[in-house]
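Only one protein chain is missing; all other protein chains are in place.
Up next, chain A:
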Amino acid sequence: MKRYLVLARAFLASDLQSDRVVPPSGFTARLTVFAAAAMAFLAVFALALSFAAGRLSDRWSDALAQSATIRVSAPQDQIDRQVTAVMGVLETTPGIASARQLPPEETQALLAPWFGPDLPVETLPIPALIELVEGGGGFDAEGLRLRLQAEAPGAVLDDHDRWRRPLVAAAGRMKLLATGSLLLIGAAMAAMITLAAQAALAANGQVIRVLRLVGARDVYIARAFVRRFTLRAAGGAAVGAALAMIAVALIPAGDDGEGFLTGLSFEGGEWIWPLLLPLMAAGVAFAATRAAALRALKGLM
């Protein structure tokens, strides 16, 4: 660890002579800074997407996993009897914390998005809905279904599993997509910096040749390029990440926290991650430039 700290300090320390032997390269410098800034900007959004997808997945999973609905569809004269039977079954089923029949106004509110607010619920053959909340250990859904079938044939248990699974899977895939995007962004940044470094190395072929002829070792020549590109990548990434963080912070928050796009932000400790991007960009630039420089130098005696 101490060795790495010494190396890092030597790398970051002002080495004007080493830097000066390679002439300033305007175009490649601007390209590197721009590429790093753009990639860091995109990476911040990919990170935000990843965190948002994770939160959404957890929320959907938690919210839907802790509740279930029993729908009682029966002729009007049998509904009350079957509801009573269902409530009786639920009272004796372990793992159920509470159960209640939804009053007509709540049922109306559920149907309002499709039929409007003036729906005369009482005149329509709408099934009765019973909402139940799971207890600590959860309940045996299959056992409950069998008991309901025997006691109230019109009752159907919906434990939300068939809704929950695709939603959680979709959120999981979204998270995977965001992680994949981050890796692609990193790879694209490495490719761009490699190209910029190769362009700089090619443009400075004569300089490198002179340096070799006066006794410069490969690591000395590579160091001048590596340091330059690493610092530019870190600087560009810092600017890009800062702008993206401001942009993310300015995204308006949703009313109910359920909206996906409005949840595209960082919470608490998550804000640390975008701050690490300049360091990661520097690491990518260091590795990419060093590899490109040493590869290019091998072709020269």
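Points worth noting:
As a working rule, a contact is a pair of C-beta atoms (placed from the backbone, for glycine too) under 8 Å apart; a residue touches a chain by one contact, two chains touch by 3 or more; residues count from 1.
Everything below uses one rule, namely that contacts and distances are computed from a predicted model.
The listed options are "ATP-binding cassette domain-containing protein", "NADH-quinone oxidoreductase subunit N", "Acyl carrier protein" or "Inositol-phosphate transport system permease protein", and the UniProt record of the chain not shown names that protein "ATP-binding cassette domain-containing protein".
Checked against the full complex, the one of A:L110, A:L213 or A:I251 touching the unshown chain is A:L213. Residue in contact with the omitted chain (choice from A:R20, A:R81, A:R100 or A:R165): A:R20.
Think of the hidden chain as still there; on chain A it touches residues 17-18, 20-21, 23-24, 206-207, 209-218, 220, 297-298, 301.
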